[in-house]
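The other protein chains are all here in position, but one chain of the complex has been omitted.
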Amino acid sequence: MGGKTGAKTSASGLDKKTLLHFLYQMLLIRKFEDKAGELYARGKVAGFLHLYNGEEAVAVGAMSALEPQDVAITHYRDHGHAIAKGMDPKRCMAELYGKATGVAKGHGGSMHFFDVSVGFLGGWAIVGGHIPVAVGLGLAGSHLRKNQVTLCIFGDGATNIGYFYESLNVAKLWNVPVVFLCENNLYGMGTAVHRASAIREVYRKAAAFDIPAERVDGMDVLAMREATLKAVAHARRGGGPYCLEAMTYRFRGHSMADPILYRDKAEVEEWKVRDPIVLFQQRLKEEGVLMDQDLEHIERETDELVAEAVRFAEESPEPPLTDLTEGIYANP
Amino acid sequence: MGGKTGAKTSASGLDKKTLLHFLYQMLLIRKFEDKAGELYARGKVAGFLHLYNGEEAVAVGAMSALEPQDVAITHYRDHGHAIAKGMDPKRCMAELYGKATGVAKGHGGSMHFFDVSVGFLGGWAIVGGHIPVAVGLGLAGSHLRKNQVTLCIFGDGATNIGYFYESLNVAKLWNVPVVFLCENNLYGMGTAVHRASAIREVYRKAAAFDIPAERVDGMDVLAMREATLKAVAHARRGGGPYCLEAMTYRFRGHSMADPILYRDKAEVEEWKVRDPIVLFQQRLKEEGVLMDQDLEHIERETDELVAEAVRFAEESPEPPLTDLTEGIYANP
Amino acid sequence: MPMLTYREALHHALREEMKRDERVLVFGEDVVAYGGAYGVTSGLAKDFGEKRVFDTPIAEGIIAGAAVGAAMGGLRPVAELMTINFALLAADQIINHAAKVMHMFGGQMAVPLVIRAVGGAGAQLASTHSQNLEAMFAHVPGLKVVTPATPADAKGLLKSAIRDDDPVVFIEHALLYRVRGEVPEGEHLVPLGKAEVKREGKDVTVVAYSRMTLVALEAADRLSQEGIEAEVVDLRTLRPLDMATVLRSVRKTHRAVTVEEAWRSYGIGAEVASRIQEEAFDDLDAPIQRVAAVEVPMPYAKNLEQAAIPDARRVLTAVKEVLGKA
Partner (left out) sequence: MPMLTYREALHHALREEMKRDERVLVFGEDVVAYGGAYGVTSGLAKDFGEKRVFDTPIAEGIIAGAAVGAAMGGLRPVAELMTINFALLAADQIINHAAKVMHMFGGQMAVPLVIRAVGGAGAQLASTHSQNLEAMFAHVPGLKVVTPATPADAKGLLKSAIRDDDPVVFIEHALLYRVRGEVPEGEHLVPLGKAEVKREGKDVTVVAYSRMTLVALEAADRLSQEGIEAEVVDLRTLRPLDMATVLRSVRKTHRAVTVEEAWRSYGIGAEVASRIQEEAFDDLDAPIQRVAAVEVPMPYAKNLEQAAIPDARRVLTAVKEVLGKA
């Protein structure tokens, strides 16, 4: 359960604008997800939909530690990461609608968000499959001297598949600037971590490759930021890969199809008390950073943006049927 | 380099017959391999041929720790393991000749020895591919209460492929009686361990799964026996998987095609000084267990057996062409 | 006969075979609490215990590899891969291991195992989750590949697959789980390697398998309203392939259309068409048409996905084509 690191998590170091922006991003993600879930129920969104509720602090804290030239690559539970990396919620919503204006032209859907312009390189739906890809991105980053760090995000379940280990080994051998961030939300679909992994502390797996690793409180956006800053700095200065395990929890089911028979209400309630958005709000209020009017303003902005995203998606055109035969090859 | 374990390696505990049998087996393997290499040069044996010279103590010591109901499964460098597990050198040689009397009817060749009657379950040529199979054998062993331990042997190179990690994780989760024995001969083909693995101490990888592990001197047949006895006992009593890393060295090339451009003479010489057969002979002589006539007798017996194996292989018939259409399915 | 869904039929097959044979085990990702991604195994763990029904980590390589070892060790594992798309992570274990044991080791050991996996498109899951990869496995000697289209076949074929002593890749279709049909109770076995004429007709032979069998039947109904009687042959098993049944039909109708949900090039229809022209060339009055998916990584957008997957209309057009009525 989210064993805290030593990382200093006082807000003091950051200015009000930055702190409120974190709150803004977390709220935006939360509302985007709730809306997506609602639209799924209404049949506007289809396919598999994996919502990020409860884990917002991980994405917002981690992405805030990246420089513009850095890239992020993640799994299918990607909305939060995409928005935190700076993707346009309108085009993200359009993708969920399967519209031509979507971030993947409607070809990818929820699991395959992608926007090269902000360095968000997917959205991948094969568990663990994008981790080797991240190592390749790291290789390119260092080979082409881009001063670029690759942030690779995946779940606890992905740390039991061979790719994870092959990737850590090669990342260390090649000394590539890749930060591996595991979102340990205690379950891989309906399977609890200890039923799928021989050890409960995922970060310990990095020791098999002499890669520095630590656990972070994934419900604390500032703790996430500080730990990621440290990891990114390590990678950028040529120190090689770094592993982070963010202890977090998903408030909703694995996907919209999940009856959630595998965890009890008590556990869920216990975690909801640690809602990263509520906690951060409280704290900013206590520290006198967040005023009521600030919050009203953020609430209004995020509500409007999500509403606007839905409007944009609704009004966008379907992709043309020519998409079935074009764009499969770069050199047809 | 073969950091010794605490394992007691004095011969004292064992009777003369047993000790001489170990010497006999190691010599038999050495001579079988030299003959196989010679026959390959003469075109009698084809395909890929991976010889075991220098590693004999690992197979003989480890197999001596198994009970008759226990099974062994290994990779393509399998002659030594097969003979140590009790397979008939005649039928092994016939397999190298691709004859119908071979241990796999001439279908498998050098890399695919197999003899269910002595619990030797292959001979597998996909690096790391048999490790998951071993976990399945362990599952069957415990599920069907066979009081059976599975010994799974593989090389250092195989510990960088995903299968290895997936297998250790599942073996621990299922608590199966499998002993994982890594033959660390310092190279995977032409790649030195440290060029392919982020850590040099392979046994440390087991820590990522809380599986007990240790390093053993693979040039000392008694050290191998004692370490394996301990690991097998642990597995048999329900303690789950156990990992061993045997530090050893292959005196010949990776395969007959290997020009050996990747390691220098000095290193080879340094290791040849630690020839497991020479060392064991010296020691048995010092301890007064091995007399000159014993050695002559063993030399003669092993020479004759290898010669007989060649005769048997030479005289055996080729497999019938009907083998191309039959025996592919158990239920055609 | 009771009406069951495809899902229930599969569930019954597993339940009956587990009752019948102690050695049958079921394992895979989330087969216990979740009952499998599509609910086929739900309740089995409760009734047979977690020693015989258990979860695995997300690691298809070892799921398949452990099945091979378990089978060699005397068990009869039924391993579930959530979808056939993930079978690509187990391809080496299935093709380089399971398929080889029997012959490569000189016949000393068989590997009685079943790998169940869900295939098919149509649920807007996009390109990595909408594939039909049966051709890749059907290409491999040593494997058997089964693709049931109806609840009755689903039950009868799965029971036969579990009793079979060879490695069987058993591919279910995601859109068929809710389909209902009559299913004989108890000892209902459908032999592997036998196709079935699902509808008789004299004018044209339509060869299909899995969900496309239903699409072919729908097309056949519409065609008969136009006076065209199509005979629908459901291959049911892709390896071994029962060409005798297909050829018998073609020799009668002199015309053939194949229907598959997979990509056309190097697919199932190609083999069937080649065999037909090889063995019934003089009986053919027109070239064999293949109806297959558009060759594209399946997009998420509904309009694109629907346009990519074969439907009755396209089968209709192909049939008229071979009848020269296009």
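Chains: A, B and C, in written order; residue numbering restarts at 1 for each.
Keep this in mind: contacts are C-beta pairs under 8 Å (C-beta built on N, C-alpha and C of every residue); 3 or more make two chains touch, one makes a residue touch a chain.
For clarity, every value in this text was computed on a predicted model and none was experimentally measured.
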Options C:G39, C:G74, C:G122 or C:P297, residue touching the unrepresented chain: C:P297
Contact with the hidden chain (one of B:M189, B:A207, B:V289 or B:A330): B:M189
Residue of C:S224, C:Q277, C:N303 or C:T317 in touch with the missing chain, whole complex considered: C:Q277
Sole contact to the chain not displayed, among A:Y52, A:W124, A:F154 or A:Y249: A:W124
Interface with the unshown chain - residue positions in subunit A: 102-108, 112, 114-116, 121-124, 126, 129-141, 143-144, 162-163, 166-167, 169-170, 173, 327-331
Hidden partner chain, residues of subunit C it touches: 85-86, 88-89, 91-92, 95-96, 99-100, 103-104, 126-128, 135-136, 138-142, 239, 241, 262-263, 265-271, 273-274, 277-279, 281, 286-290, 295-297, 299
For subunit B, the residues touching the chain missing from this view: 46-48, 95, 98-99, 104, 106-109, 111-112, 124-128, 157-158, 160-162, 188-191, 195-197, 261-262, 318-319, 321, 323-325, 328
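The rule is simple: only the chains that are shown with their structure count from here on.
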Label of the chain whose CA centroid is most distant from the centroid of subunit B: A
Centre-to-centre distance between subunit B and subunit A (centres being mean Cα positions), rounded to whole Å: 46
Touching two or more other chains - residue numbers and ranges from subunit A: 160-162, 195-197
Of all residues in subunit C, the ones touching two or more other chains: 56-57, 59, 61
